[in-house]
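Excluded from the complex is one protein chain; the other protein chains are retained at their positions.
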């Protein structure tokens, strides 16, 4: 059985990420997730440029974030993205942890589907290029 | 039976909301939701200032967004927030619709819990002030 | 003498605009300016869509913001954009005022130049379409 790919990036919480309560505003986690997702997709050579060249875009159709513990200004994080499903849609799971203690701070997922560009026609099965990039097909 | 409150705000998609695909970047929906949530909470006289004065903050502990149809630059929207649960946590549901056609573009929810300020101690039952603001208690 | 166009939009400061000091984070003023600039350009029928159809993009090449007084959560604003130069470049001036008191809170400018799309070739003179849209040429 082939193991699905994952990636991890380090991040430091910036002043502009934090709200009047002094913690990261909840909407910014989508940016943190995207840093890790982008590293994951670059790792299988299927980043935004390769997607476009393949004739597809992969819009996010579902986002879920579970906030476990408030994240503070200056805190150092590790954001992990792991591919969970790929055959019909691209489901990626995320974990945010404190870089020092390893404590879990948040988790979540995104779901993306392939659409043709420029027609934006949704594909019910992931195009062959994805299995190829994952090393699961020739 | 008392009907729970809701609120609706109009929004126009700005250039800075849109990504290289020419549509609203998925992470920005959390800002759109917050516009409507803020109108909802102001409507029951329990906005951020009143929350702080009441000794509580209400951090978001769960966010879900379901993207139904891509939203384009310049599109005019109506964002609706409706209170769904309040006894143990504040659950608010959202709908984004095209302002002209009424077509549904996205839906989602946020869940917030009360924490004491400045101790950040989580409350398992919503503090009495919330029922009072909702007109459900003296 | 023809008077150059201007536009004004109302805005209410949102929670996600504010930083740990409880005031609008300085980088977000560029979004506030863009709301007013977008209204100004729509007003002369030369918004982003019309720009693209005309074969040009107008990237911002210079931004200046002078912060006069801190802007607080929930504060209601009026943002004014006024065209100041157009022959060789598009220079727009901005003023942010408190909607109630009229007190000036910030001022600034952006400078944009026309570039051909998709070549991104910079134009040293604004293309004829701009004077036409401004009603200064047939």
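Residue numbering begins at 1 within each chain, and the chains themselves are lettered A, B and C in the order written.
One rule holds for everything that comes next: contacts are C-beta pairs under 8 Å (C-beta built on N, C-alpha and C of every residue); 3 or more make two chains touch, one makes a residue touch a chain.
Computed from a prediction, not measured in an experiment: that's the story for all the values here.
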Chains still shown that are in contact with the chain withheld from the display: A, B, C
Given C:10, C:27 or C:135, the one touching the chain that is not displayed: C:27
Of C:57, C:99 or C:134, the one touching the omitted chain in the full complex: C:57
Where the unshown chain meets chain C, residue by residue: 20-21, 23, 26-31, 34, 48, 57, 59-67, 70, 110, 120
Touching residues (missing chain, whole complex) on chain A: 14-16, 30-31, 34-35, 38, 47-49, 73-74
Interface with the undisplayed chain - residues on chain B: 15-16, 18-22, 25, 27, 73
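Convention: only the chains that are shown with their structure count from here on.
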Touching both chain B and chain C (chains): A
When chain A is superposed on chain B by its C-alpha atoms, the rotation angle in degrees, nearest 5: 180
Gap in Å, rounded to a whole number, between the CA centres of chain C and chain B: 29
Intercentroid distance (Cα basis), chain B paired with chain A, Å: 24
Whole-Å gap between the CA centroids of chain A and chain C: 33
Multi-chain contact sites of chain B, meaning residues that touch two or more partners: 30-31, 34, 48
